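On to chain A.
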Amino acid sequence: MAFSMLFILPVIGIVLSLIFVKVDFLKNLINLTIFGALVYFNILLLNSVGETFKLPFAFLGQSLTFRVTYLALYFSLMINGISFLTAIFSWRFMRERENSSLYYVWWLTKTLGMFGVIFSGDFLTFFLSWELMSWGTYFVMVQRGGAAAKASYKYLVYAISSAMVLLAGIVILYASFGTFSFAELSKAYSNISTGMLILTLVLFIGSFSVESAVFPLHSWLPDAYSETFSPMSSYLSSISTRLGTYGIILFLFVIAGVSVIDRLQIIGAINFRYVIGVFAVLTIIVPTFTAVFQDDAKKLVMWSGIGQGGYVLLGIVSGSALGIGGGMFHMMSMLTFESVILLSIAAVEYRTGTTNMNKLGGLIKKQPVAFIGLLAGIIALAGIPPMNGFVSKWFIYRSLILSGYPFLAIGAMIGTLATILAVYKLIHNIFLGQLREEYNGVKEVPFDMQLPIWILIIIVWGSAVFPGITFSLIAKIQSSLGLTPVPYSLNGIATSAGDLDMLVVSIVFVAGLVVAYMVYLLGHRRKHVIQYDNYAAGHFLNKDIPYNYNAHFYAGMEHIFEPYRKKIIARSEKSLAALTGTIGDYLRHIYTGNVSTYAYYIVAAFVIGAIVLGGVF
Partner candidate 1 sequence: MEIAGQVLVLIGAIFLFLGSLGIIRMPDVFNRLQAGTKATTLGALSLIIGVGLMNTAFLWKAIVLVVFVVLTNPISSSTIARASYKMKVPMFKGTIKKMEESFLEEEEK
Partner candidate 2 sequence: MIITISLILIGIAVFLSFLRLLIGPTVSDRLLAADTLTTITAASIVLVAFVLGRLIYMDVAIVYAVIGFVGVVTVARYLEGGI
Partner candidate 3 sequence: MVNPILLIIIPLATAFFIPLLAIVWKNGSRYLALLAALANVLIGIKLLPYVLEKPIHVTIAGFKAPIGIDLLAGPLGIVFSLIISITGFLVLIYSIGYIRDESINKYYTLFLLLLTGSTGMVLTNDIFNLFVFFEILCISSYILVAYNRDEHGLEAAIKYLVLGSVGSLLFLIAIAIIYLKLGTLNMADISDKFDALGGSYRMMVVVLILSGLGVEAAIFPLNSWLPDAHSSAPSSISALLSGFVIEVALIVVMKLVYSVFHAMQVLNALAVVGVITLLVGEFAAFRQENIKRVLAYSSIGQVGLILLALSINSKAGISAAVLQIINHTASKSILFLVSGYFILKTGSYRYSDYSGIAKRMPVSSLLFVLAALSLIGVPPFLGFFSKLQIVMAAAARGSTFYVSLVSLVLLGTIVEGAYFLRIAQVLYFGRQQDTDSGWLETGNAAGIDMESVGNAPVSAVIPVLLLGIVVVFGFLFLTNLNGVTGSIAGEITRALSLASLF
Partner candidate 4 sequence: MRKVKGFILLWLFTMIAWVLGTGTFRIDELVTGLVLSFGVVVLFASFTSLYRDIKITPKSIVLMPVYLIVFLWEMIKSNIDVALRVINPAMPIKPGVVQLKTRLHSPLAKLILANSITLTPGTLTMDVKDDSLFIHWIDVEAENIEEATRKVGWKFERILKEIIQ
């Protein structure tokens, strides 16, 4: 019942949204109700772990199967929670937006696909759902048109490629083992040949790396996610990418198993997981440094979000209980802080109409809730106590060091440095500094839009203080996957490897903050002046002179780094497209337009066929 509702409700939502496509109020109400109901049924489903379901019809002689696992529930809770909050925020934000009539339709389609992916019990169901999810993502993003269309097209090409690689992997597994079922495949995997193991690893991990935006397959993400409607940007960046991670977890731990994968020793301690770890670190460093130079708030968050995905992956491939636990926890952290950051930015956009940081500034007084939301988010993002990002990163660093991967840990820390630079730019350019003249009339967003931000702030902080709530589920997932569960207590962990009591850390940190604020209050007060009460190069400014010291925020740094930012990926994408074009060009030159030549081909085909097949007969 609860399980089928997860699928029935979105379908109902899609149908009703299509019927009431012109009635905004009803549409919003229906969808909010549905997302709320989904949360409810999702919680009910916690009692059904281990159950399996089958669709009443089969095709290709295969039945479509589903199963409820802790892993799936962890993901579905994240999906439904964030959906509900995003839906609340969307209520007002999406009103009378152009090109948004099918907003909920595509969103629910994607949701349906995501449910299918996480609950599927076989690769056929998985693939079908995967496709539904990818196309849902595409339509969600593309519907806004304009630059979103271009960005989504890039996503789509990546997504189709990834789906085809995935399909190849699935088909190869089917050809070898004659089954799509996860359960049967995982049994069969223990005695797979090394060649097949490498092939399937490359195909599956490669395919999922696209969706989870692992370097160097990440370049589609920032534009695609940021060009769409802002609530959707928030939603996508907080959860969509993690479905790729789900695929990686599924393949590494459910299908193949760590012990099988670790048979692939490359040199000494460097095994296949280490290789993925290297990519994870690159995913942290390269995009995060790119984030520093973004001028658009959403793009900046997207770039740094890619880096956060790298932390998740790094934790998961570390192989230790701590690391996997940290990786899983970081998914939840990301979910909330990415969302709270982007919803706060969306709140700013709702009032100012832009996300271009060069055009913003000094909004702290005008939109304090958005400021607090963003602040909470970036603290978490930067991995600073007392927010949940700190907890997950602490686990990940610790596991890397304990497992003997110091280089990976160092790489990850370099990433953190860049993250701090990036998020400082974000908060400074939007909320601090001088208020621009045109934003004098800006007000805080209404309460219904504040609500999700407040809830998320609480979660970002609460889940850090009481990580045990989250870890209780993660430990169950780890046991169900045959891994060592992470040792946890309500407010931290206690192991021989060292312990962490978040309650203590939080209290200390909050106390520190209070002291700092008091120092600030006692100190020199700035003088607030209007934008044009200013001068540059001896001239007073007016509206005609576009002067803004937010622009080129890290100009000096950009100058230093510019030669190294070779945009290799953008270039290789271009050359790949060009290569396809060139191949097409060469191939179509076969068709010379000369009919004599064509006639020649026919008889030549006969002669060649006769030569080739003459030996066969």
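In the analysis below, a contact is a pair of C-beta atoms (placed from the backbone, for glycine too) under 8 Å apart; a residue touches a chain by one contact, two chains touch by 3 or more; residues count from 1.
The set was built so that all candidates are chains of the complex that A comes from, given by their letters.
Keep in mind the model is a prediction, meaning the values are calculated, not measured.
*Asks:* Chain A is shown by itself; which of 1, 2, 3 or 4 touches it in the complex?
*Replies:* Considering all copies, chain A is touched by candidate 3.
*Asks:* Spell out the residues on chain A that touch candidate 3 in their complex, using ranges where they run on.
*Replies:* Residues 57, 59-60, 128, 131-132, 135, 142, 145-147, 149-150, 152-153, 156-157, 160-161, 164-165, 167-168, 171-172, 174-176, 580-581, 583-585, 587-588, 590-591, 595, 597-599, 601-606, 609-610, 612-614, 616-617.
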